[in-house]
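Let me give you the structure first, and then I'll get to my questions.
The complex appears here without one of its protein chains, the remainder shown in place.
Right, chain A next:
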Amino acid sequence: MSTAKVEKARFADDAIRELGWWKAHRFLLLRRASQLGLLALFAIGPLWGLWLLKGNLSSSLLLDTIPMADPLVTLQLLTSGHVPEASLLIGAAIIGLFYALMGGRVFCSWVCPVNMVTDLAAYLRRRFALPRTPELPRQLRYFMLALVLLLPVLTGVAAWEWLNPVPVLYRAVLFGAGAGLGLLVAIFLADLLIVERMWCSHLCPSGALFALLGKLSPVKMTAVNAKDCNNCMDCFVVCPERQVLKPALKGQSPIITDSDCTQCGRCIDVCAKRVFQYKNRFTFQDNPLQKSPRIAKKAENEQ
(Lines give C-alpha, C1' and ligand atoms only; values in the text may rest on other atoms or scores of the structure.)
Protein backbone atom coordinates (compact mmCIF):
# COMPACT_ATOMS: atom_id res chain seq x y z
CA MET A 1 0.00 0.00 0.00
CA SER A 2 2.85 2.38 0.77
CA THR A 3 4.29 1.78 -2.69
CA ALA A 4 0.96 2.72 -4.21
CA LYS A 5 1.22 5.97 -2.32
CA VAL A 6 4.60 6.84 -3.76
CA GLU A 7 3.38 6.39 -7.32
CA LYS A 8 0.46 8.73 -6.85
CA ALA A 9 0.78 12.39 -6.05
CA ARG A 10 -2.31 12.44 -3.90
CA PHE A 11 -4.95 10.11 -2.66
CA ALA A 12 -7.94 9.58 -4.98
CA ASP A 13 -6.35 11.64 -7.77
CA ASP A 14 -7.57 9.17 -10.36
CA ALA A 15 -11.13 9.50 -9.21
CA ILE A 16 -10.99 13.29 -9.20
CA ARG A 17 -9.53 13.36 -12.71
CA GLU A 18 -11.92 10.76 -14.01
CA LEU A 19 -15.16 11.79 -12.32
CA GLY A 20 -14.58 15.44 -11.45
CA TRP A 21 -14.07 16.90 -7.98
CA TRP A 22 -17.76 16.96 -7.06
CA LYS A 23 -18.42 13.36 -7.99
CA ALA A 24 -15.28 12.21 -6.23
CA HIS A 25 -16.46 13.83 -3.00
CA ARG A 26 -20.21 13.48 -3.47
CA PHE A 27 -21.11 11.09 -0.68
CA LEU A 28 -18.59 12.60 1.70
CA LEU A 29 -20.19 16.03 1.33
CA LEU A 30 -23.72 14.63 1.45
CA ARG A 31 -22.86 12.83 4.66
CA ARG A 32 -21.43 15.94 6.25
CA ALA A 33 -24.55 17.83 5.20
CA SER A 34 -26.70 15.10 6.74
CA GLN A 35 -24.76 14.97 10.02
CA LEU A 36 -24.55 18.73 10.45
CA GLY A 37 -28.06 19.31 9.10
CA LEU A 38 -29.61 17.02 11.68
CA LEU A 39 -27.64 18.64 14.46
CA ALA A 40 -28.79 22.02 13.16
CA LEU A 41 -32.42 20.88 13.10
CA PHE A 42 -32.11 20.06 16.80
CA ALA A 43 -30.17 23.25 17.54
CA ILE A 44 -32.52 25.79 15.94
CA GLY A 45 -35.05 24.96 18.65
CA PRO A 46 -33.10 26.17 21.66
CA LEU A 47 -31.35 28.86 19.61
CA TRP A 48 -34.19 30.47 17.68
CA GLY A 49 -37.34 28.79 18.95
CA LEU A 50 -37.95 26.82 15.75
CA TRP A 51 -39.06 23.57 17.29
CA LEU A 52 -38.99 21.06 14.42
CA LEU A 53 -37.12 18.57 16.56
CA LYS A 54 -37.07 18.55 20.33
CA GLY A 55 -34.72 16.63 22.59
CA ASN A 56 -31.59 14.94 21.34
CA LEU A 57 -30.60 11.64 19.75
CA SER A 58 -31.37 9.77 22.98
CA SER A 59 -35.03 10.65 22.63
CA SER A 60 -36.75 13.29 20.57
CA LEU A 61 -40.03 14.51 19.26
CA LEU A 62 -40.50 15.42 15.59
CA LEU A 63 -43.00 18.24 15.00
CA ASP A 64 -44.45 17.63 18.47
CA THR A 65 -46.01 14.36 17.31
CA ILE A 66 -43.62 11.62 16.19
CA PRO A 67 -41.50 10.16 18.97
CA MET A 68 -38.03 8.83 18.23
CA ALA A 69 -35.63 7.17 20.62
CA ASP A 70 -32.22 5.57 20.64
CA PRO A 71 -32.69 1.78 20.82
CA LEU A 72 -29.53 1.37 22.92
CA VAL A 73 -30.69 3.80 25.61
CA THR A 74 -34.13 2.21 25.59
CA LEU A 75 -32.63 -1.26 26.01
CA GLN A 76 -30.57 0.03 28.92
CA LEU A 77 -33.72 1.27 30.64
CA LEU A 78 -35.36 -2.08 30.12
CA THR A 79 -32.39 -4.04 31.46
CA SER A 80 -32.29 -1.74 34.49
CA GLY A 81 -35.81 -2.93 35.22
CA HIS A 82 -37.67 0.27 34.43
CA VAL A 83 -40.71 0.14 32.20
CA PRO A 84 -40.78 3.41 30.29
CA GLU A 85 -43.76 5.29 28.87
CA ALA A 86 -45.18 3.97 25.61
CA SER A 87 -43.87 6.96 23.68
CA LEU A 88 -40.28 5.92 24.34
CA LEU A 89 -40.94 2.33 23.26
CA ILE A 90 -42.72 3.50 20.12
CA GLY A 91 -39.88 5.92 19.45
CA ALA A 92 -37.28 3.19 19.80
CA ALA A 93 -39.32 0.92 17.52
CA ILE A 94 -39.56 3.64 14.86
CA ILE A 95 -35.82 4.25 14.91
CA GLY A 96 -35.02 0.53 15.11
CA LEU A 97 -37.24 -0.24 12.13
CA PHE A 98 -35.82 2.65 10.15
CA TYR A 99 -32.27 1.43 10.56
CA ALA A 100 -33.25 -2.19 10.02
CA LEU A 101 -34.46 -1.09 6.58
CA MET A 102 -31.71 1.38 5.77
CA GLY A 103 -28.84 -0.76 6.99
CA GLY A 104 -28.10 -0.17 10.64
CA ARG A 105 -24.77 1.54 10.35
CA VAL A 106 -26.22 4.23 8.14
CA PHE A 107 -26.58 5.82 11.57
CA CYS A 108 -22.81 5.73 12.07
CA SER A 109 -21.87 7.36 8.79
CA TRP A 110 -24.84 9.61 8.06
CA VAL A 111 -26.15 10.70 11.48
CA CYS A 112 -23.64 10.18 14.28
CA PRO A 113 -21.65 13.36 14.94
CA VAL A 114 -18.73 11.42 16.43
CA ASN A 115 -18.11 10.16 12.89
CA MET A 116 -16.80 13.61 11.95
CA VAL A 117 -14.25 13.43 14.76
CA THR A 118 -13.03 9.97 13.86
CA ASP A 119 -13.04 10.72 10.12
CA LEU A 120 -10.83 13.72 10.83
CA ALA A 121 -8.41 11.53 12.76
CA ALA A 122 -8.40 8.99 9.92
CA TYR A 123 -7.80 11.77 7.38
CA LEU A 124 -4.83 13.08 9.37
CA ARG A 125 -3.48 9.57 9.71
CA ARG A 126 -3.59 9.26 5.91
CA ARG A 127 -2.14 12.72 5.25
CA PHE A 128 0.80 12.21 7.54
CA ALA A 129 1.16 8.53 6.67
CA LEU A 130 1.15 7.50 10.30
CA PRO A 131 2.19 3.89 10.70
CA ARG A 132 -0.55 1.38 11.09
CA THR A 133 -0.44 0.12 14.64
CA PRO A 134 -1.56 -3.33 15.75
CA GLU A 135 -5.28 -3.47 15.48
CA LEU A 136 -7.70 -4.26 18.24
CA PRO A 137 -10.06 -7.12 17.47
CA ARG A 138 -13.12 -5.71 15.79
CA GLN A 139 -15.51 -7.94 17.68
CA LEU A 140 -14.56 -6.00 20.81
CA ARG A 141 -17.56 -3.74 20.15
CA TYR A 142 -19.96 -6.63 20.62
CA PHE A 143 -18.42 -7.27 24.02
CA MET A 144 -18.88 -3.57 24.72
CA LEU A 145 -22.52 -3.87 23.71
CA ALA A 146 -22.99 -6.80 26.06
CA LEU A 147 -21.31 -4.81 28.80
CA VAL A 148 -23.51 -1.77 28.25
CA LEU A 149 -26.63 -3.91 28.51
CA LEU A 150 -25.29 -5.80 31.53
CA LEU A 151 -24.25 -2.76 33.59
CA PRO A 152 -27.86 -1.61 34.27
CA VAL A 153 -28.66 -5.12 35.52
CA LEU A 154 -25.76 -4.99 37.96
CA THR A 155 -25.85 -1.35 39.04
CA GLY A 156 -29.50 -0.45 38.54
CA VAL A 157 -28.61 2.70 36.60
CA ALA A 158 -28.06 3.35 32.91
CA ALA A 159 -24.33 3.62 33.57
CA TRP A 160 -23.17 3.87 29.95
CA GLU A 161 -25.02 7.15 29.52
CA TRP A 162 -22.41 8.73 31.75
CA LEU A 163 -19.82 8.14 29.03
CA ASN A 164 -21.72 7.66 25.75
CA PRO A 165 -20.04 10.20 23.41
CA VAL A 166 -22.98 10.57 21.01
CA PRO A 167 -25.33 12.26 23.49
CA VAL A 168 -22.34 13.98 25.09
CA LEU A 169 -21.64 15.79 21.81
CA TYR A 170 -25.32 16.58 21.25
CA ARG A 171 -25.70 17.87 24.80
CA ALA A 172 -22.60 19.99 24.37
CA VAL A 173 -24.14 21.73 21.36
CA LEU A 174 -27.78 21.86 22.47
CA PHE A 175 -27.47 22.39 26.21
CA GLY A 176 -24.07 24.01 26.45
CA ALA A 177 -22.44 21.16 28.36
CA GLY A 178 -19.06 21.91 26.85
CA ALA A 179 -16.92 19.94 29.31
CA GLY A 180 -18.02 16.70 27.66
CA LEU A 181 -16.12 17.74 24.56
CA GLY A 182 -12.98 16.58 26.36
CA LEU A 183 -14.24 13.07 25.73
CA LEU A 184 -14.30 13.75 21.99
CA VAL A 185 -10.75 15.05 22.15
CA ALA A 186 -9.82 11.78 23.84
CA ILE A 187 -11.53 9.78 21.09
CA PHE A 188 -9.79 11.88 18.46
CA LEU A 189 -6.36 11.35 20.00
CA ALA A 190 -6.98 7.62 20.50
CA ASP A 191 -8.00 7.30 16.85
CA LEU A 192 -5.05 9.38 15.68
CA LEU A 193 -2.27 8.03 17.84
CA ILE A 194 -3.20 4.64 19.25
CA VAL A 195 -5.30 2.51 16.92
CA GLU A 196 -6.68 3.54 13.56
CA ARG A 197 -10.47 3.97 13.79
CA MET A 198 -10.29 2.90 17.40
CA TRP A 199 -13.66 4.21 18.53
CA CYS A 200 -16.08 3.65 15.67
CA SER A 201 -14.67 0.40 14.32
CA HIS A 202 -13.65 -1.34 17.51
CA LEU A 203 -15.35 -0.02 20.60
CA CYS A 204 -18.61 1.83 20.04
CA PRO A 205 -21.55 -0.24 21.36
CA SER A 206 -24.10 1.90 19.50
CA GLY A 207 -22.44 0.97 16.22
CA ALA A 208 -22.48 -2.69 17.27
CA LEU A 209 -26.21 -2.59 18.01
CA PHE A 210 -26.95 -0.83 14.73
CA ALA A 211 -24.81 -3.37 12.87
CA LEU A 212 -26.94 -6.14 14.33
CA LEU A 213 -30.13 -4.26 13.44
CA GLY A 214 -28.93 -3.84 9.85
CA LYS A 215 -28.11 -7.49 9.21
CA LEU A 216 -31.16 -8.04 7.03
CA SER A 217 -31.43 -4.60 5.51
CA PRO A 218 -32.29 -4.58 1.81
CA VAL A 219 -30.00 -1.64 1.07
CA LYS A 220 -26.44 -2.77 0.55
CA MET A 221 -23.24 -1.48 -0.92
CA THR A 222 -22.20 -3.62 -3.87
CA ALA A 223 -19.12 -3.96 -6.01
CA VAL A 224 -21.21 -4.28 -9.16
CA ASN A 225 -18.31 -3.61 -11.46
CA ALA A 226 -15.75 -5.64 -9.61
CA LYS A 227 -14.41 -6.76 -13.01
CA ASP A 228 -13.17 -3.20 -13.66
CA CYS A 229 -11.19 -3.01 -10.41
CA ASN A 230 -7.55 -2.16 -11.10
CA ASN A 231 -6.33 -2.80 -7.57
CA CYS A 232 -5.49 0.84 -6.91
CA MET A 233 -6.43 0.24 -3.27
CA ASP A 234 -8.02 3.66 -2.80
CA CYS A 235 -11.19 2.13 -1.41
CA PHE A 236 -9.16 0.09 1.07
CA VAL A 237 -7.32 3.22 2.14
CA VAL A 238 -10.47 5.18 2.85
CA CYS A 239 -12.90 2.51 4.04
CA PRO A 240 -13.49 2.60 7.79
CA GLU A 241 -14.21 -1.13 7.78
CA ARG A 242 -11.92 -2.31 5.03
CA GLN A 243 -12.31 -5.98 5.92
CA VAL A 244 -15.77 -5.91 4.32
CA LEU A 245 -14.42 -5.00 0.88
CA LYS A 246 -12.39 -8.03 -0.05
CA PRO A 247 -15.20 -10.59 -0.10
CA ALA A 248 -17.21 -8.33 -2.40
CA LEU A 249 -14.32 -7.50 -4.71
CA LYS A 250 -12.85 -10.96 -4.90
CA GLY A 251 -15.45 -13.35 -3.62
CA GLN A 252 -18.54 -15.06 -4.92
CA SER A 253 -21.08 -12.29 -4.49
CA PRO A 254 -20.51 -8.61 -5.24
CA ILE A 255 -22.85 -7.62 -2.41
CA ILE A 256 -21.20 -6.40 0.78
CA THR A 257 -23.20 -8.50 3.18
CA ASP A 258 -21.08 -7.78 6.24
CA SER A 259 -23.12 -5.40 8.36
CA ASP A 260 -19.95 -3.77 9.63
CA CYS A 261 -20.19 -1.72 6.41
CA THR A 262 -21.39 1.74 7.37
CA GLN A 263 -22.73 2.40 3.86
CA CYS A 264 -20.92 5.72 3.85
CA GLY A 265 -20.42 5.62 0.08
CA ARG A 266 -16.87 6.87 0.28
CA CYS A 267 -15.76 3.85 -1.78
CA ILE A 268 -18.06 5.05 -4.56
CA ASP A 269 -16.43 8.48 -4.37
CA VAL A 270 -12.82 7.44 -4.57
CA CYS A 271 -13.14 4.75 -7.23
CA ALA A 272 -12.19 5.99 -10.68
CA LYS A 273 -13.47 2.74 -12.18
CA ARG A 274 -16.95 3.12 -10.68
CA VAL A 275 -16.85 -0.29 -9.13
CA PHE A 276 -19.25 0.40 -6.25
CA GLN A 277 -22.96 1.24 -6.14
CA TYR A 278 -25.78 1.32 -3.62
CA LYS A 279 -28.20 -1.46 -4.51
CA ASN A 280 -31.30 -3.12 -3.26
CA ARG A 281 -29.96 -6.56 -2.60
CA PHE A 282 -33.17 -8.39 -3.48
CA THR A 283 -33.63 -6.95 -6.97
CA PHE A 284 -29.91 -7.35 -7.39
CA GLN A 285 -29.98 -11.06 -6.73
CA ASP A 286 -32.52 -11.64 -9.50
CA ASN A 287 -30.17 -9.99 -11.91
CA PRO A 288 -27.38 -12.39 -12.87
CA LEU A 289 -24.80 -9.72 -13.58
CA GLN A 290 -21.62 -11.53 -12.89
CA LYS A 291 -21.20 -14.55 -10.75
CA SER A 292 -17.44 -14.85 -10.78
CA PRO A 293 -15.36 -11.70 -10.85
CA ARG A 294 -12.19 -12.07 -12.84
CA ILE A 295 -9.87 -10.47 -10.40
CA ALA A 296 -10.11 -13.36 -8.03
CA LYS A 297 -7.22 -15.39 -9.30
CA LYS A 298 -7.25 -17.60 -6.30
CA ALA A 299 -10.14 -18.48 -4.10
CA GLU A 300 -10.12 -16.36 -1.03
CA ASN A 301 -11.39 -17.87 2.12
CA GLU A 302 -13.01 -14.96 3.79
CA GLN A 303 -16.31 -15.81 5.34
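In the analysis below, a contact is a pair of C-beta atoms (placed from the backbone, for glycine too) under 8 Å apart; a residue touches a chain by one contact, two chains touch by 3 or more; residues count from 1.
In the analysis below, contacts and distances are computed from a predicted model.
Of the names listed as "Nitrite reductase small subunit NirD", "Biopolymer transporter ExbD", "NtaA/DmoA family FMN-dependent monooxygenase" or "Ferredoxin-type protein NapG", the one that matches the UniProt record for the absent chain is "Ferredoxin-type protein NapG". In the complete assembly, the contact with the undisplayed chain comes from A:L174, out of A:L39, A:C112, A:L174 or A:A248.
One chain is missing from the display, and on chain A it is touched by residues 1, 45-46, 51, 54-56, 58-61, 67, 69-70, 73-74, 77, 80-85, 87-88, 91, 137, 139-140, 143-144, 146-147, 150-152, 154-163, 167-168, 171, 174-175, 177-180, 182, 236, 301, 303.
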